[in-house]
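Removed from the display is one protein chain of the complex; every other protein chain stays in position.
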Amino acid sequence: MPNRYAYYPGCSLEKNARAYHISTLYVAEKLGVALEEVPDWNCCGATEYFAIAALPAYALVARNLALAQGMDWNGGQRHLVAPCSACFLNLSKTDHYMADSPQLAAQVNEALAAGGLHYDPGAVFVHHLLDVIVDDVGYEKVQEMVTKPLFGLRVAPYYGCLVTRPDYKHIHNEPEHPFCLDDLLAALGATVIDYPVKTACCGGHMTQISEDTALELIRRLLKAAADYRADAIVALCPMCQLNLDGYQAQVNKHFGTDYHIPILYFTQVMGLAFGATPEEIGIGKEFVDARPVLNKIQEKPPEEGKKRRKKRRDKQALPMPELLRTHTGRK
Amino acid sequence: MALDPGIVPEGRRTFMQEVIAATPGGDPHLELCLQCGTCGGSCPSGPDMDHTPRQLFAMIAAGMREDVLKSNTPWFCVSCYYCVVRCPQEIHITDIMYTLKRMAIEEGYYRESSAAEAPDFSETFIDFVEHYGRSFELGLATRYHLKHHPLGMLKMAGMGLNMLIKGRMDLKPTRIEHLDQLQAILQKAKELEGKD
Partner (left out) sequence: MQHKPQEKPRIGVYICHCGTNIAGTVDVEEVARWAGELEGVVVARDYKFMCSSLGQDLIENDIKEKKLNRIVVAACSPLMHEKTFRGACQKAGLNPYFFEMANIREHDAWATDDKTAATFKAKALVEGAVNRVKFHMPLEPIPVDINPNTLVVGGGIAGITAALELANAGYHVYLVERSPSIGGHMAQLDKTFPTLDCSACILTPKMVDVGQHENITLLAYSEVEAVEGYLGNFTITVRKKARHVNEDLCTGCGICIEKCPRKVIDTEFEAGLGYRKVIYRPFPQAVPKYPVIDTENCTFFQRGKCRACQIFCPTKAIDFDQEDELITFQVGNIIIATGYDLFDARRIPQYGYGRLANVFTSLEFERMVNAAGPTGGRIVLRDGVTEPRSVAIIHCVGSRDKNYHEYCSKICCMYSLKFAHLVRERLPDAEVYNFYIDIRAPGKGYEEFYHRVLHEGAHLIRGRVAEVTDAAREPGEEGKLIVQVEDTLIGKQRRIPVDMVILSAGIEARKDSKEVAQLFKMGCDFDGFFVERHPKLDPVATMTEGVFIAGCAQGPKDIPDTVAQGAAAAARVAGLIHQGTVLMEPVRAYIHEDLCSGCRICNNLCPYNAIVFHEDRQKSEVITALCQGCGTCVAACPSGVISGAHFTNDQIFAQIEGVLWDVRAKATAPS
């Protein structure tokens, strides 16, 4: 594990996703992940700036990369971590495209020079918080920190779009049906459902542009979680959390449904298992109250003993092929 | 052989070559589209689009500039990148959607699309970023909704209030320290792109 990461919280974590910020810092401290905020970072432009202008959008993102590059790294490899999926994507995309296209790199740097900055493509390795936890920290270390396992809590691992897709740096190698968050949650003792829409879209900014479109996308996610009897959905992006949480009531009104599925950040769930009080990790800030489902957490693993009995093969059933797991992690 | 837009003089480019040239960062491979429909089948907002991404690409190939730039399709793109990872021809579909948005704004066609307000949302958002260095949800929501959905505002107000109560929204925007530096960078970038 690198001994230090530049931390890019992004605008959401300052405001609507404060709970994510708090819990990230909590978990990072427990796991010995040293985070140092990028000085005077600016907004990444979300999905909006690229729609208006290309070069300014890249330059906006690149200023953050340049600031991260300029931090004191003692000659070591520079690592930058963003907990927000959109920030992560914009940062890694800008780095990737600048490396891929010398013409773009030259223009972006010409713009940066107007502010006395410079960025060398590839200088900073951009991570999402998830891959820092699963690949750099590792499941074992996480498991060591668990003091209150989440036995009995049924969780839907929800990755959303941008962490595993397009995966410019081939960190995950599982764009469609990843497992790393599943494995992480299982390491915390939770029961992880086989969430079929784990990488489906939360609607992004469509809530603002075409609400009907967005509500339908949100409904699909809630329905699948409910169909699999999930107690909570675990998210790793402020936008996903806000859409599923903040618009849940509206979905219920629009479709005549009655979902009450709390949406937690994966760092909050980790914090719980590490023994944090709900307040320490920002639980209570969500619209759909998470506290009732926390009562489902039990002392003992569910259906213990049953597990050991090997599933007897149904005489007539045909054998089932094994799943292929392709997560590569950062090499 | 793919025509390198870089060597076709600007005035003589086909619409497709223009789109390719306006999409920075590696070759977007647009001319390779097989019309297989993987993108259209994958797109979460596909059912609400005027044209599926695939149709849009056929229209680009046919040079139907106006119809393409009036389509709501790019504005309904949610940037999920499903099409990008699934496209068998490795076409940079999401980036092309961004390019089409930019072209539609530039040429004013978006006003005739059913997503005519979408650019405004982006522009309002960007406006705050350019003035503060950070985004500002409350300002964005009020300004954008007051303009386009004064009635919907009421509906949104509940949510907004809730956000305030839960401590999830600030009343004032945050300003970065070296805003002048950021603005100089953006100004230069705009100049370089010829969008001053």
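We just call them A and B in the order they show up, numbering each chain from 1.
The working rule: a residue touches a chain if its C-beta (ideal position, glycine included) is under 8 Å from a C-beta of that chain, and two chains touch if they have at least 3 such contacts.
All of these numbers come straight from a predicted model, not from anything done at the bench.
*Asks:* Of B:Gly46, B:Pro74, B:Gly133 or B:Gly160, which sits in contact with the chain we cannot see?
*Replies:* Of these options, the touching residue for the absent chain is B:Gly46.
*Asks:* Which of these touches the unseen chain: A:His118, A:Lys223, A:His254 or A:Lys296?
*Replies:* A:Lys223
*Asks:* Considering the complete complex, identify which of A:Asp72, A:Asp258 or A:Glu322 is in touch with the unshown chain.
*Replies:* A:Glu322
*Asks:* I need the residue numbers on chain A that touch the omitted chain, in ascending order.
*Replies:* On the chain A side, contact with the omitted chain comes from 174, 176-177, 194, 196-197, 200, 220, 223-224, 227, 314, 316-324, 326.
*Asks:* Spell out, residue by residue, where the missing chain touches chain B.
*Replies:* Residues 34-43, 46-47, 51-52, 54-55, 82, 85-86, 88-90 of chain B touch the chain that is not shown.
Keep in mind that, in the parts below, only the chains that are shown with their structure count from here on.
*Asks:* Averaging only over C-alpha atoms, locate the centres of chain A and chain B and give their separation in whole Å.
*Replies:* Each chain's C-alpha centroid was found; their separation is 23 Å.
*Asks:* Along chain B, where are the residues that touch chain A in the complex?
*Replies:* So the residues of chain B touching chain A come out as 22, 24-26, 44-45, 48, 75-76, 78-82, 84-85, 94, 98-99, 101-102, 105, 115, 117-119, 121-123, 125-126, 129, 133-135, 137, 144, 159, 162-163, 166-170, 174, 176-178, 181-182, 184-190, 192-193, 195.
*Asks:* Note which residues of chain A are touching chain B in the complex, please.
*Replies:* Checking each residue of chain A against chain B gives 11, 14-18, 40-43, 45-56, 58-60, 63, 93, 96-98, 100-101, 103-104, 107-108, 110-117, 161-162, 165-167, 175-176, 200-201, 203-206, 208-210, 212-213, 217, 246, 250, 284-287.
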